[in-house]
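Left out: one protein chain. Kept in place: all the others.
Letters A and B mark the chains in the order given here, with residues in each chain numbered from 1 onward.
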Amino acid sequence: MAIITLLSDFGLKDSYVAEMKGVILSISPDTKIIDITHKIEEFDIEMGMFVLASAARYFPDGTIHVAVVDPGVGGKRRPILIKAKRNYYIGPDNGVLTLAAKNEGIENVYCISKVAISNQKISATFHGRDIFAYTAALVAERRKISSIGERIDDYLMPEFKKVKIIDNEIICEIIHIDGFGNLITNIFSTDLYNLKLNFGSNITLQFEKNDYSIKFYRTYSDAHPRELFALIGSHNYLEIAENYGSAKNRINAKKGDKLKITFYD
Amino acid sequence: MAIITLLSDFGLKDSYVAEMKGVILSISPDTKIIDITHKIEEFDIEMGMFVLASAARYFPDGTIHVAVVDPGVGGKRRPILIKAKRNYYIGPDNGVLTLAAKNEGIENVYCISKVAISNQKISATFHGRDIFAYTAALVAERRKISSIGERIDDYLMPEFKKVKIIDNEIICEIIHIDGFGNLITNIFSTDLYNLKLNFGSNITLQFEKNDYSIKFYRTYSDAHPRELFALIGSHNYLEIAENYGSAKNRINAKKGDKLKITFYD
Partner (left out) sequence: MAIITLLSDFGLKDSYVAEMKGVILSISPDTKIIDITHKIEEFDIEMGMFVLASAARYFPDGTIHVAVVDPGVGGKRRPILIKAKRNYYIGPDNGVLTLAAKNEGIENVYCISKVAISNQKISATFHGRDIFAYTAALVAERRKISSIGERIDDYLMPEFKKVKIIDNEIICEIIHIDGFGNLITNIFSTDLYNLKLNFGSNITLQFEKNDYSIKFYRTYSDAHPRELFALIGSHNYLEIAENYGSAKNRINAKKGDKLKITFYD
């Protein structure tokens, strides 16, 4: 029994997500469909990329991930299928799939060029339903990839924003703000290995407008209520949080904000 | 293995949807339950009707669709089951089921009059759980319809708002606004067959307050960013959209707004 996950910016009010599920179940009735989220900000490919990569690593081998954040639908961007080491990724060739696939290792990338022949009803406006969900169901039914598309090498690989490390200072960026208002930076846990960082040690955050002196803790409950602090979050990135509160509101931060973090023993 | 879909105006914060699922799985544990949406505007039967009809056509034969937009719960409106050509529709007799069922062809309509006898625990306030979900599970278990209800002929068939076509002018109405702010009119694609309409041709929209000169395109990416335009959307209705934006906010439109559209070569 295959698993297909769905991620999109469609929201939950309309019939779009259900239409995709109907298409999948019409072709592959035993497949398990799991929603990752449909509340990606409209057209926010980076957010889709981050959330997909965060979720995908926890799914079993052979999972088919479909991600539809697709402002260019109907235009020149290609529909692609990535065969990675463990899983399949299906969606537009705009970067939304690439971080998750790269994390586990990309084996081959295919342009979904042959589905149009078998699925007569492709609309110009809803490839999520007519190409991506349809293709995912074919993969779930173990259809040969050679009948779905052709290998390509010039797929989009976005530059991932890297941190700049100088001694005990790291210049980084807010790459995601979660529903609790936690600010997730692009500092990965391994970026901190060379720093002598202990739980309880001091950190300063220098945003464009304000500075904050906070502590580095192991987990939320190490902080006092309403204390602003930093920790390695469950995504394995350095995260700025307020215990029982919202770091987003406290700092008035938004995605893309740059900051310098200085770490002390 | 049966498929039951659920649509309601219950929202996602409360236990109501889960209670329905618990009832279904208690009777029919192998059934697959798919949410269409639970974010229909409160008591908005028309929106429920539109979203159900949009989604239902993509589900496989034999799907059991349950729709609960039910301001009259506990009153005189009857609970009904529609056996249509391909699928079953279960919900209140207030029109929410009728468009989807009519699209595929209604075979018979039943008043769910006999379920009360087998399900002792019917509340006066939550027929979604106690009658509709319960009945859907019985249908999924292939219980005879004669044990569920009696045929009726006087079910509600709402008048669907029709467009008025005079030469190259169509008087129509906004019947749905999706999460992207696209304005979906009641002009069906076939209403345009007699017009010589080419991609790139000109259109004028006359709303009560403002007029707009726009173009008719094949898909979103044919428009410039922020360009207002018209297209045949994935529902097969004419739709007014803003590329990378919200036509709803641009025009300040709401559901039910009437407008005259003039089409040029």
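One rule holds for everything that comes next: a contact is a pair of C-beta atoms (placed from the backbone, for glycine too) under 8 Å apart; a residue touches a chain by one contact, two chains touch by 3 or more.
Remember, predicted model here, so these are calculated numbers, not experimental data.
*Asks:* List every residue of subunit B that touches the chain not included in the displayed model.
*Replies:* Considering the whole complex, subunit B reaches the absent chain at 10-19, 21-23, 25-26, 29-30, 33, 42-43, 71-76, 123-126, 129.
*Asks:* If the missing chain were put back, which residues of subunit A would it touch?
*Replies:* These residues of subunit A touch the chain that is not shown: 1, 3, 5, 12, 32, 34-40, 51-52, 54-60, 63, 178-180, 218-222, 231-234, 244.
What we mean here is this: only the chains that are shown with their structure count from here on.
*Asks:* So what's the Cα centroid distance for subunit A and subunit B, whole Å?
*Replies:* 31
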